[in-house]
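Notes follow once the structure below has been shown.
Left out: one protein chain. Kept in place: all the others.
Showing chain A:
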Amino acid sequence: MKLELRGITKRFGSLVANDSISLTVQPGEVHALLGENGAGKSTLMNVLYGLYQPDEGQILLDDEAVVFAGPGDAMQAGIGMVHQHFMLIPVFTVAENVMLGHEPTHAGGVLDLAKARELVREISSRFGFEISPDALVSDLPVGAQQRVEIIKALSRDAKVLVLDEPTAVLTPQETDELMVIMKQLAASGTSIVFITHKLREVQAVADTITVIRLGKVVGEAEPTASSAELASLMVGRDVDLTVDKPPLHAGADALVVTELTHFDDHGQKLLDDVSFTVRAGEILAIAGVQGNGQTELTEAILGLRHRVYGSVKLGGRELVGSSVRDILDAGVGYVPEDRKKDGLVGEFSVAENLMLDRSFAGPFTKGLGVDFAHRDEFAREAIGEFDIRTPGGSTPAGRLSGGNQQKVVLARELSRDLQLFIASQPTRGVDVGSIEFIHERIVAVRDSGIPVLIVSTELDEITALADRIAVMYRGRIVDIVPSDTPRSTLGQLMAGVVA
């Protein structure tokens, strides 16, 4: 089926998320929609899927204008969507998830489970998915859950399949498999819209590329275009994709983690005998697919978790068992992976967020009160030094863009005397310009002789920053390898395969 979007405009208040976007997807084509986070890709697809109503513009399917009042209409018309955050019900089986909303029934609305199972089996065997219809979705690995989403769309006879950032949660191997599936689907006549910000994947699989920036189509490109060309289209200027990193001058072992093990409240082991060291002036990057214990590792080091066994020594001092405040006072700077949830208080002003960790004592307090003059002065300096784009220090931090919020967190964490710097997903949801800036600052921390621990699920970021790479899988460190290890080897380690 041919899909055409004509002049789609979608506004949220004063923000124009989509500004007169037009694109055409030919039958059986893999059409990549390339853009940074926040460029308006997901908004556009939600318009296409009937979750949002466009303010202007038309959607045409096989040259006929259609209007979707809701996702039901879009599905009816043959549009299927695999959302970035899976739309699966974890406590339901695969068959139940697939049939939800278009259930085969016996008389009286009684579910025909046999038919639903058969449907799942038929579609999964067609693409070699090997997914049991009776498996609980919550028991399936992420890659398999994604296939359930694809089965779900195909079971509704989707002619156009939209994949929204499908590789964000996959290992490199799973990503390769998904590429194969996409090509297979396209060969069978399904049109595919592939939303991503990863250049490598676009080059590997797309037939046509549309680049979106700030809600507008800024260009079309052939898959043969170079990474640099695509990146500069995406960002609007030439981008330096590499990080300038002076040679390593590592000092003595500064952070020594030994046999760190952690259980959750249900007795499940989330960290399994994790041991590593970070030397002063070195960046150790933890690679791995999301959810393999990285979050738990950083939170355990910071004292945010209970039931932590083993040892974390910073400069010879034991941190396990200490309170979070003691650990922070020991000189640990921490950028949490979810800045909105853990890094900032969105309703507080930028200035307040900048002093959030030092409300107890120190330069920001005067007697029992806050030294407002000092706070505002500090905020002014930080805004200048970290290039935080904000109307002022009194603006609520939640109103800033992702990249600027992250700079607020970074400015706060780097303003103390550090003995260790931990950053989890330092550039997630951050625009490319800010990524460069944040990476430079992290490297600067390293060069000042401080041990740095980075957690990232983006391999590009890992290889750009790391002096050594530790790969985590199911709560363990599978291996620690040099930073020039080939991607394919890292990918295998990320899937738990030991070289």
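What to note about this one:
Simple rule for what comes next: contacts are C-beta pairs under 8 Å (C-beta built on N, C-alpha and C of every residue); 3 or more make two chains touch, one makes a residue touch a chain; residues count from 1.
We adopt the following convention: contacts and distances are computed from a predicted model.
The listed choices are "ABC transporter permease", "NADH-quinone oxidoreductase subunit NuoE", "nitrile hydratase" or "ABC transmembrane type-1 domain-containing protein"; the UniProt protein name belonging to the chain that is not shown reads "ABC transporter permease". Only one of the listed residues, A:52, A:378 or A:421, touches the absent chain: A:52.
Touch with the chain omitted from the figure is made, among A:15, A:65 or A:91, by A:91.
Against the chain not displayed here, chain A makes contact via residues 49, 51-52, 70-73, 75-76, 81, 83, 86-92, 96, 99-103, 105, 108-111, 152, 259, 261, 263, 266-269, 272-273, 275-276, 307, 309-310, 476-480, 498-499.
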